[in-house]
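Worksheet: one structure, shown below.
Note that one protein chain of the assembly has been removed; the remaining protein chains are unaltered in position.
In this document, chain identifiers A and B correspond to the written order of the chains, with residue numbering beginning at 1 in each.
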Amino acid sequence: MTFSYPLNRIVEIIGSHVTCEGDFSGAITGIASLSSANTGDLSFLGNPQYKDQVEHSKASILLLPRDHSGKPKADQLFLKVDNPSYALALLCRDIEIDLLPKPPAGIHPTAFVDPSANVHNTASVGAFCYIGPQAVIGPEVTLAEHISIGRAARVGEQTQIFPRVVVSDYCEIGSRNRLLQGCVIGSDGYGYALVEGAHQRLPQIGRVVTGADVDVGANTTIDRARFGTTEIGVGTKIDNLVQVGHNVSIGKHCLLVAQVAVAGSTKIGNGVVVAGQAGIAGHLNIGDGVIITAASVVVRSIEANLKVGGCPAQASLVTNRIYSLQRKLPDLFKRFDQMEKTIDSTYKAQT
Amino acid sequence: MTFSYPLNRIVEIIGSHVTCEGDFSGAITGIASLSSANTGDLSFLGNPQYKDQVEHSKASILLLPRDHSGKPKADQLFLKVDNPSYALALLCRDIEIDLLPKPPAGIHPTAFVDPSANVHNTASVGAFCYIGPQAVIGPEVTLAEHISIGRAARVGEQTQIFPRVVVSDYCEIGSRNRLLQGCVIGSDGYGYALVEGAHQRLPQIGRVVTGADVDVGANTTIDRARFGTTEIGVGTKIDNLVQVGHNVSIGKHCLLVAQVAVAGSTKIGNGVVVAGQAGIAGHLNIGDGVIITAASVVVRSIEANLKVGGCPAQASLVTNRIYSLQRKLPDLFKRFDQMEKTIDSTYKAQT
Partner (left out) sequence: MTFSYPLNRIVEIIGSHVTCEGDFSGAITGIASLSSANTGDLSFLGNPQYKDQVEHSKASILLLPRDHSGKPKADQLFLKVDNPSYALALLCRDIEIDLLPKPPAGIHPTAFVDPSANVHNTASVGAFCYIGPQAVIGPEVTLAEHISIGRAARVGEQTQIFPRVVVSDYCEIGSRNRLLQGCVIGSDGYGYALVEGAHQRLPQIGRVVTGADVDVGANTTIDRARFGTTEIGVGTKIDNLVQVGHNVSIGKHCLLVAQVAVAGSTKIGNGVVVAGQAGIAGHLNIGDGVIITAASVVVRSIEANLKVGGCPAQASLVTNRIYSLQRKLPDLFKRFDQMEKTIDSTYKAQT
């Protein structure tokens, strides 16, 4: 896990809009946070919370926002850019390609591919993969190890699938998706009808369809539709251990953070952010641009562009006001007891 | 994923108690929700919330409750039944058999079966399955790919196991279970004793036993008992990403919705419903017929047939009253401040 990047290579990667300040002529051999960086490391200020750490950082090169006011130390270089976090990402992407080379096209000798499946000759199929009947694996797809691709499932071009993923029967994965380890695309929806005291399963004959550029986190589960489609829109990024119920529709460019759960048939608009551990009940509409704060419990539909939180979720301004007043409850109860006494004595004095 | 069902076939499947109203003589080639259905589709009203969508639906055949009052359009047929959702399920079950044919009996050439295991000759063992020593796979069991069946584990007849499931050593799966992708039956219970500042593992030598007709969701985990048995009762249906701790006992015909967690040694009665993301502490008793609402945190035992919610969970009527009053706190604090002023001035006026 070693690398070495001279300044000119770094500038080449992060682009010409960079402003250099200070002086460091060596090569970068590591990336580290502001506080843990040493000579030879590159660091960055991505979160203003850590601003004060810049002047104490021993990093040799620092990626900083353009309006940063401090000055570099001796043998230290500031690279000022619009978005330090993104500039770092560009650099890391380059390093990542070195560290994790794309496996060669072809099918691993231990893999099993059904004769009726169609694997593109530029795709890579890893060890112990199972490709079911009529499945289609597109160009430049990378499948790591222990992956199951079900009957008639389709995987779009340049999609990367990590070990131990299941893409179940008839599901359709878009282009340039990243499906992380252990996620399950197309598990049965959870639907039962109570018939004579027993829960009878409602067969789930729909599928899951993801748009282009979707990411799905490790051990996340996305249920197939009862009929029709569970949809994940273009550019939506789903974190680990998330549950997406059957017939859910999620719009474009949404973020669903770890351990979120979305119950069946709920529709989520575009650009929605659902923070970690939040839950959304079934059959709701969540408008475009909504932000749902962590651990919220959403039980009603939400209009576009609102920020909501709490249990049950309501406008965050209201929720935060309530949280603040809850902390004053002990005081309120005391004041109230005192007031009752005052009134009591006032009343007695009058009678 | 195509199919075609003429009316007489549909009636044959959903049963003779149906009442027909209107007129449609073609075949059904799709199933869709009320709002997205088109000519040739069958739709249904399963949730009264969508009642108003019936008159605008373009579906050719609609499954409706008997008391539905609207009239079919031209070239549209109403099929009135007791339970439209269940009638649809019967139809979908038929379609499902077409879409997902049962694999033939036998052991896939890539599977590994320990010589001391006993696989019934009507069972189907998929690609890359591992069947451990002394394991017993019953009649008509279906194992998909990448499944691990541990030492001396048993799988009851007609049970269906999806890709990537682990049934760990000594665990016993009942008949007609459905274990969805990635679930783990028989992971170690989480038990430690603090000995001289370090957590010493308490070995977990019990097992998991499931009754007949149990479903377990994708990536759900059910821990083996410390000793004795973690039990899942007949007909209980568990959703995705649920955690069931060691020595938990769950009764018959319960529902545990996604991301529920039940801590160790808790006993859950029959017919209990635990909605999504709810948590139940350890060593509690949850009576028959209890309903626990979504995201509740249960820290005390609950008597039979109560509906509880909130954090900490209490009777839902109380919790909902508290939620409602919490929203009035800002107003209460204002009224209180005003009252203090009034009393203050009254008091001053008197002195």
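Throughout what follows, a contact is a pair of C-beta atoms (placed from the backbone, for glycine too) under 8 Å apart; a residue touches a chain by one contact, two chains touch by 3 or more.
As the structure is a computational prediction, the values presented were derived from the model and not from experiment.
> Sort through B:3, B:50 or B:227 and give me the one touching the missing partner chain.
Considering all chains, including the one not shown, the answer is B:227.
> Using the definition of touch stated at the top, determine which of A:120, A:178 or A:267 touches the missing chain.
A:178
> In terms of residues, what is the contact footprint of the unshown chain on subunit B?
Considering the whole complex, subunit B reaches the absent chain at 112, 128, 130, 146, 148, 150-152, 164, 166, 168-170, 182, 184, 187-188, 190, 192-193, 195, 197-205, 207, 219, 221, 223, 226-228, 241, 243, 245, 247, 259, 261, 263, 277, 279, 281, 283, 297, 299, 311-312, 314, 318, 321-322, 325-326, 328, 332, 335-336, 339, 342-343, 346, 349.
> Please give every residue of subunit A in contact with the chain that is not shown.
1, 31-33, 36, 47, 49, 83, 85-86, 88-89, 92-93, 95-96, 99-100, 108, 110, 126-128, 144-146, 162-164, 178, 180-182, 213, 215, 217-219, 235, 237, 239-241, 253, 255, 257-259, 276-277, 294-295, 310-311, 323, 326-327, 329-330, 332-333, 336, 339-340, 343, 346-347, 350
Basically, only the chains that are shown with their structure count from here on.
> For the sequence-identical pair subunit A and subunit B, determine the rotation angle of the Cα superposition and round it to the nearest 5 degrees.
Angle of the fitting rotation, subunit A to subunit B: 120 degrees.
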